[in-house]
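My structure is below; once you've seen it, I'll send some questions.
Excluded from the complex is one protein chain; the other protein chains are retained at their positions.
So, chain A:
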């Protein structure tokens, strides 16, 4: 609950940047420390070899006795500032509480609810999944229809203008009109993202990935985020940026799922009093993974791909029933989209548009492949991997620059506008310079732009640039051979590559799937054309097929998804026989790309300093033990604690801990203060709010006993400690925690190795892991950030530093 009142943002910029000076005055408030670290931890440790050596020598004695001494001897320095880099972990991200607190209240509730009630809970889960599917599908429809109409309007206006000025002269005005239209539309889209909800920027896939991994990204599943996301996507696609609307669907689906499963919206301040049982992080996560799957399914018409996406990206916790429910939500989602869009397009019951992007049919004879082509496909995978790595590397530098220098909202808006204007200008110049004219007859161009072509012909470059990216992709897949000349394709690939790379990471909500597909389709088609030149026009070298493989290779090279992407592409093409070559292409692209840099999403997660836990601990980390990993000393609470102490600990802003080990109340000389349980900050706050004090209970002032419902009602935004008033008299009261604490927290001995601890964390979704000695005394606490800071870098095991962002 770090800084509940303070707004935090994903995009890496700070709102209170302007009042930095003021911030420093109350620096204590702004520097929450890790769980388990004391308030006095001001010293900075620098990773220079000399200081290591010194510390190494010092600690060359039995550590158990020397801990305190060593700590006091560390040089005290003021916190030092460094420019943002990728080897940081931000403090603003917290873990989600997946571990169920099996306290007395929980047991009571379980006793009270009978078997039949649990069955209704199961039914409710299915109902929620169905609703997630339906709503996600409807949101996708809404986006699709609005984008189609607005983009159509824009292109018609610009086309009419260009047509007019082609005759009279003055095409520079058309260029200005196009650029201004784009820039102004993008400005609106960027303003709402930058000023209202920065977490809605980008595709949202990294954020959802983090959420499913167990990191609480502030604001990520709020209704407000959904609204901004949907509007932002529409505006950025209409604004002609090199973006797609598919990635954001995943985020939208996740928000819808989180919203429905809670039966209320805190943004709207409405509580529908339904689904109260699911107001827990564990349940919410399950629904969010269903929502993400439904989003993928609506975006690509790929229900199985959606399920696998959730499996691949998120879930470390998986069971058969959950999978089945998620599949159900996905299917409902694609079906809803399909039926609504069919009705909208006027051919109801046809069910011909299962996803936002439709790759079209790939089932005619020309599109088949032979076994001899497989090496060619693999080669394309290599090219895709290299280009993808180049894309990621360029985007890495750009994102770093953006985080460091372009962190003010107004600058971000200006940047987005500039990109939009440049995109239009580049498109216009390309179209202007192109002399590639194709006859209109028999082609299916939506907005044929004649420009300098003869009457009855259209500019072929314009089909690629003067169109929404989705349509361009489908054109590249399906236009008959000869629709584009190689020069056009080459220039288009080059330009679009840089534009897309420049666009990703702007403060607009937009995805990278479609631009990647488009780049890949363009060079794939070029590849196919040159292949058919080389082979003297053989029948098998159909450029459309190579465009598809190129698209798969490029996308795989950029995002590095494997299983789910294969299935998504397979389902989007509707051709199972393509599964094998697509799989090979994606595998090759991933292998080649991973050799250079990591995937785009992982890269962005790292750049945002998120404590992300990968599947496994770093391979060379077995020598590290829990003792070195943990934070110590730990702030513990006694079983019966003074209210004043609790309030003080909770309001100590410099130690923003979330979990507190509960120890035996009054240890005498013979008895050590053994670990008795674990209590969370949120629980303590609820206890303080309801004033559950021993004295009051004795005076029978408490009307009713606290129930689990009281804790759930406060979820997920517990009030900050400052908002709870505790009088001076009450400070002297005692509070009995034994009923509310989790009596059996997970513990490890100090000697447990890092991979063991990691496995516990990853598999159980832990937030706090108490490290005890052999007398069951608390010696330390392991949290997510303690584990996430070890990473396998280029030169072996690296340690990330913690930073306040």
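Here is the rule we go by: a residue touches a chain if its C-beta (ideal position, glycine included) is under 8 Å from a C-beta of that chain, and two chains touch if they have at least 3 such contacts; residues count from 1.
The rule is simple: contacts and distances are computed from a predicted model.
Entry comment: the absent subunit's protein name, as recorded by UniProt, is "Osteopetrosis-associated transmembrane protein 1", drawn from "DNA replication licensing factor MCM4", "AP complex subunit sigma", "Large ribosomal subunit protein bL17m" or "Osteopetrosis-associated transmembrane protein 1".
Across A:135, A:175, A:331 or A:787, the single residue that touches the chain missing here is A:175. Residue-wise, the contact with the chain that is not shown comes from A:403, picked out of A:147, A:235, A:403 or A:521. Across A:99, A:197, A:286 or A:415, the single residue that touches the chain missing here is A:415.
Against the chain not shown here, chain A presents residues 12-14, 31, 33-34, 36-38, 41-45, 47, 49, 52-53, 55-56, 59-60, 63, 67, 70-71, 79-84, 88, 91, 166-172, 175-176, 179, 346-347, 401, 403-408, 411, 414-415, 418-419, 421-422, 424-426, 428-429, 432, 439, 441, 444, 451-452, 454-456, 623-625, 627-633, 780, 785-786, 795-799, 801-805.
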